[in-house]
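Structure below; questions to follow.
Missing here: one protein chain of the complex. Every other protein chain is in place.
Just so it is clear, A, B and C label the chains in written order, and each chain counts residues from 1 on its own.
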Amino acid sequence: MNSLVLLVVLPLFAAFIIPVVAKFSPKLSLFTGPVVLCINLLLIMSAWIKVGSGSEAIFLGGFLPPVGIVFYIDHFSLLFSGLIAGMVLIVWPWDAKESRLYSLYMLLSAASFGLVLSADLFNLYVFYELLAVATYGIIAASPISKVPNSSATAASLRYLFISSAGSVMLLLGIAIIYTLTGTLNIAHLATMTTSLDGFAGLSAFALIAIGAGVKAEMFPVNSWVAEVYGTIPRQLSALLAGLVSKLAVILIIRMLLMVFQQQAAFDLLLVVGMLGVISGEMVAWRAKDMIRMLSFSSIAQLGLIFIAFSIAGSKGLWIGMALMLHHLLVKGGLFLMADRFAGHMGKLKGLAKHSPMAAAVFLVFVLSLLGVPPFPGFWIKLLLILNLAEQGGGLYHVAIATILLATVIETAYIFKFVRILYQKADADSTPINKNYSSSYTFAKLFALILLVSMLFVSPISNHLKDIANHSASPHIYINKILPTKQLGDRS
Amino acid sequence: MTFLDHLFIVVFISLIAISALRNLRIVDKLAPVLYGLILIMLVRMSSVAYGGDVYLSSVSLDLLDFKMHWQFTALSWYFAIITVVAALASAVFMSGDWGRQYREQGGNYGMLQLALIVNVFSMILLLGSGDLLSLFIGWEFVSWASFLMMVLSPTKLAKKSAVKYIVYAMTGAMALMVAIVMIYSVNNSLEFKQIGEVFTQMSTSSQLALVLLFFVAFAIKMGLLPFHLWQAIAYAETPGPGAAFLGAISSRMGMFTIVLVIVQFIGLGGLKQLGISFVNMQTLLAWVAALTTIIPTYIALQQHDAKRLLAWHGVGQGGYMLLGIIMFDSIGSAGGLMHVLNHASYQAALFMTVVAVMYRTGTSDLNKLGGLVTQMPLTFLVMLIGIIGLAGLPPMNGFVSKWLVYRSLLVNGQPLLFVAAVLGTLGTILSVYKLIHNTFLGQLRLEHQNVREVPWSMLVPMLGLSIIVFITGFMPGLILPWIASVQESVGLPVIAHHLGGIEYAKGGLDMIWVSGILFYGFGVGALIFYFLGGKSKRVHQYDNYAGGHFLTSDVRYHYSNNFYPGLMHLIGGWYRGSFKWLENSIVSVVSFFSIFFENIYRAKQPVMLLLIGVVLALFALYRNLGVGA
Amino acid sequence: MTKYSALLFISGLVFLLMVITGLLPMGHTPMLVGNAILEGAKDQVGAANVVTSVVLGYRGLDTLGELSILFAAASVVGLVLTKSSFNKHASNNDDKHDHHDSGFVAVNAIDLIFPLLLVVGMYIITHGHLTPGGGFQGGVVLAVAFSMLVIVRPRRVSINHGMVSIIESFAGVSFIVIGVVALFKGQSFLQPLLGHGEFASLWSAGTLPLLYLAVGLKVGAELAGLLLALNTDEVAS
Partner (left out) sequence: MNSFFTIEGILYFGAISLSIIGLFGLLVSKNLFRMLLSLVLFEAGANLVLVLSGFIRNGIAPIFLDGNSGAVMNDPVPQALVLTAIVIGVGVQALALSLIFRVKKHYGSMDMRTIRSKLEREIATQAGVTPPGSNEAPAPVKLVKGEAHE
């Protein structure tokens, strides 16, 4: 199991050598990254089988926790590791001009693996920052062809300011936690929840949640979304919206589930989630082009995920995980095919006639997004709402109303768009990009996965439930990471 | 395998077959056969409509710990048979020449067939639902299926209204979902009978919320006030027989669920206990129904497009159904339920006549038609029967159901509602006269000189439907047993009936007598007219004089534009856009918040948002937790 | 407007942070992990400077991550600035007036200081496990040494970018390789090897000095690269 640390180390290694390799053989440097990711995928698969229904802890440097850094491996983290490897492979920039960009992608994937695996608070912060820096770089270095080169840089800079400020908040939160408890190991923190349940402890959680929320497209701190997604290639948007945002969410919910299982923390997530849902949908309603629409719809979906995590215990993780996977498929797919829907909405008339397949794939995605039976989105929404209703408490009921209101608004703007697609083309319509890019193929693949998963709703959900039950339990977590608890006893 | 399973299998196979073969010509002939097959499957289950046992499906789905199952009660069967007959008639109607013309004009005929079978499939699924989850899924299916049919229309306006429809439908679905969630959260069960049990356990405010949510969901589907704005245009613009089908039955799914949920499980007692002083839920719903009979009817009066006129009437007639069923007595509910079938039969027939006229003349604009009776006599006959039914005059079936509703209103001491209902009927009579006058009577237009009767493929379903209109009016006892078993199955007082009509302590109805006397009167009149009145001379239509002048054929003397000007002047101001205003103001509110949030997202200095977020979050925690050291 | 609302919320934040600070056990923190490390560091890692034990031993992965961040930042700076400005700069190099050497004093002082800085930097790096200091601090000194050379003699001295990138790759790779060697020996990633040696002497604490050397080289190379890239661009604009 110790070898699983290679998930992080191999991409880092590749990132370091790529610039040098590129000097000798550009071709080789192009393939280094994908090869490493494929090796990672193999590692993940073998670990998936080895871990079984249990979990494993890796003690880095051979130091027993809580003094050392620990990687915690279970199906939850392996699932997301696999998704990271797959998603980065899908959006790999095959035509990049600079080998450094490959390095950045490798760093991004290393950071992502670290974020899902690590069980140490400060280590998570380091990987979060690595992810952030790699993201700024990738955004700044890969503008889409239609905008001036530097607007991506400007978007990246504006993103950098708020994201760095958020990181500082995160750091403050970590500092408060460390001052209160004297430890950074999440499992160790989980044994000391009593010293964290006051105002100081929860304010640390709030700082962490909002600080990391910048990346997770949390409500007040997500104004970067439209700017960044508007200036970068769609594949990259698919990666950022589909995956990177989820990694920040995972950071937040790790803290939530293991350490801060308290109503005040849940309420915080619930409120920001609700505001995110309603504001995202409302702004998307006014959007006149697909990218802006998708950006804000993505904010709304992330809000939905936060609402899901405000359900206590493993149910929240179960539903939230299902929502995350669903959103990854749908929003990832939509962004991957967004090139075919570029430009002002009004100019897309007749697209359905021109490429019926693209329109059909689009429909599959949006219907699932809206939660129309029998698409998977429906079941997830149903579960979410039923479980919210079970929670009791006025705020949860407001959340239900918000979600349903948002769905109506979502229907309005999405079908406004669909109507345009199915209108007759006129002189104003722009000629449609007929190039079948590879990302469109992947979008079709995503749609296919969505359709197939429709048939296996129950097994998938049961499996996710098992994973969630296992991963959301602080007991298992503590027992695995602190087998001896030699230090926990002192607290 | 029960009969119900067979039904589902046949419907599903039909769906697959039609969607596979939809672009081939064979689908023309195949579709009617398949609908016939479905009808046979339904007829096999007819015992349920005569007091037999409920059919349970042996299929049940276990998804995510929810158990879904399906069943057919008398209520389901009653609505299903209407659905399938309407679909059969529509399929026959479009199987022949109409379909050919539609194809030639660039319409997507295959999609229309597909939309029809998808509609039938989803409606059967909804009607067969055995618990709240399958109800919800069926509900969504029906919404999306009718959306599929509506978007087939080529015009921009129709597509726009289809999108409007789907927004409304989604609102309804969400309301339904909240209601279902409310029920589920009490006992963690989604069975129908939970509705009643949970309802009695709830607090009054929750009860009110539950009833309102259910009602909003169903009212949106049924197009009751104030949710009626989507329906007429969306239905009117649906191509040809699709409009006939949708207008006949689609929105009645709302009626089905009202009976299933509100009438059956919440009941009169439940509705009556909600409210203050003399206004309770029952009166509220009754007045919604009454207003629905009036307002859309008078909007219909203002239309000059035949399809829209009919579609608006479709909205208005929904009011009678609700008005009847909300009285909760034997005759009122029988009237309401029976009106579903009656309305479906004449509405489908009327839509088909209009489509037939359009098929020959290319227009449904009432200002551009006239005098077609000589060219299309059979279509005229169908329309005549249809409008008599629609206006609720004897001897057609519309009379029976409306009579029952009126009677119930009077017996229950609701004179004001009775007046409202009569007012609605008055508007109906006026506007159906406008319909038939402007289309078939008066002067034939020159360009319509060569118009011929429509082919038999279109006439047969029309005539068949008008025979149903007449027969069920002449002998309502054919239908009344079904109504009685529906009443029995949903726990309403059962109507006493015989072949000719009903027996009722305060005055029954025997349509055989009524019709007999009517025909007798007609007979006497005809005798007088033909034998005693004597001389008449047949002249050509253009052989006309006015004020001593010979009128040439190009002089327009057919009075069709601006019908009922005085009445329009009186009522026009009231109807102009009062509900549009409501719709627009909702849009404005959403716009307002949308711009508000957009400006938040356009913050010049995003870090400010971070600061505000952090401070507010910390402050909320500080307020909640205090600083207990 | 912004100023006032900023002031309002900032004062709110100040108040809340003060409240939080009041709740913290200032000056006598629990130090659970800290005490465990202070107790065990001598035996487990063997570095006199406990901070070094933490940086490279207990939390070695953090250090690797941080090196990667520096590497990422340097890559991005290279990507962003080279693409637009280096080429332009090269073409109109000669027209610029301010590419003179700095004055006599600066040039000669740097010539004098440069070797000294190198020695100091290397010293700080190699004694990181014994005294305050280490790879980061020493690396910064090295970077400053080289960049000062370039600053005072922008025309005559130039640093080979290829060399810099090879050094940074090499340093990063060697850090990882040292970590992975332990993995191949059946131990955990970044586990200290080579025994502890004599406590508090230069040759002690196993692989830690080697790691710090790698860190120092890496930090030096990255920072030098960063400074040079920024410097060049500033001149060009």
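As a working rule, contacts are C-beta pairs under 8 Å (C-beta built on N, C-alpha and C of every residue); 3 or more make two chains touch, one makes a residue touch a chain.
In this text, all values refer to a predicted model and were calculated from it rather than measured experimentally.
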item	value
Visible chains in contact with the missing one	A, B, C
Contact partner of the left-out chain, one of A:R292, A:R419 or A:K444	A:R292
Option from A:T231, A:S310 or A:S368 whose C-beta touches the chain left out	A:T231
Chain C, residues in touch with the chain not shown (by the definition above)	2-3, 6-7, 10, 13-14, 17-18, 21-29, 31, 33-34, 37-38, 41-42, 48-51, 53-55, 58-59, 62-63, 65-66, 69-70, 72-74, 76-77, 80-81, 84-85, 130-132, 136, 199-200, 219, 222-223, 226, 229-230, 233-234, 237
Contact footprint on chain A, counting only the chain that is left out	122, 125-126, 129, 132-133, 136-137, 140, 144, 146-151, 153-158, 160-161, 164-165, 167-168, 171-172, 174-176, 178-179, 182, 184, 226-227, 230-231, 286, 288-289, 291-292, 342-344, 347
Chain B residues touching the omitted chain (full complex)	157, 229, 232-233, 299, 302, 312, 572, 575-577, 580-581, 584, 587-588, 591-592, 595, 598-599, 602, 604-605, 607-608, 611, 629
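Simple rule for what comes next: only the chains that are shown with their structure count from here on.
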item	value
Topology of the chain contact graph, where touching chains are joined (line, ring, star, complete, other)	complete
Chain at maximum distance from chain B, centres defined as averaged CA atoms	C
Innermost chain, where centres are averages of C-alpha coordinates	A
Whole-Å gap between the CA centroids of chain B and chain C	75
For chain A paired with chain C, centre-to-centre distance based on mean C-alpha positions, whole Å	31
Computed distance of Cα centres, chain B from chain A, in Å	46
Junction residues of chain B, two or more chains touched	612, 614, 618, 622, 627, 629
Per-residue multi-chain contacts in chain C, two or more chains	16, 19-20, 23
Chain C to chain B touching residues, read off their complex	2, 5-6, 9-10, 12-13, 16, 19-20, 22-23
Parts of chain C lying in touch with chain A, wherever the complex brings them together	16, 19-20, 23-26, 29-34, 36-37, 40, 44, 57-62, 64-66, 68-69, 71-73, 75-76, 78-80, 83-84, 162, 165-166, 168-170, 172-173, 176, 179-180, 182-183, 187-192
Complex contacts: residues of chain B adjacent to chain A	62-64, 133, 136-137, 140-141, 144, 151, 154, 156, 159-160, 162-163, 166-167, 170-171, 174-175, 177-178, 181-182, 184-185, 188, 590-591, 593-595, 597-598, 600-603, 606-607, 609-610, 612-614, 617-618, 620-622, 624-629
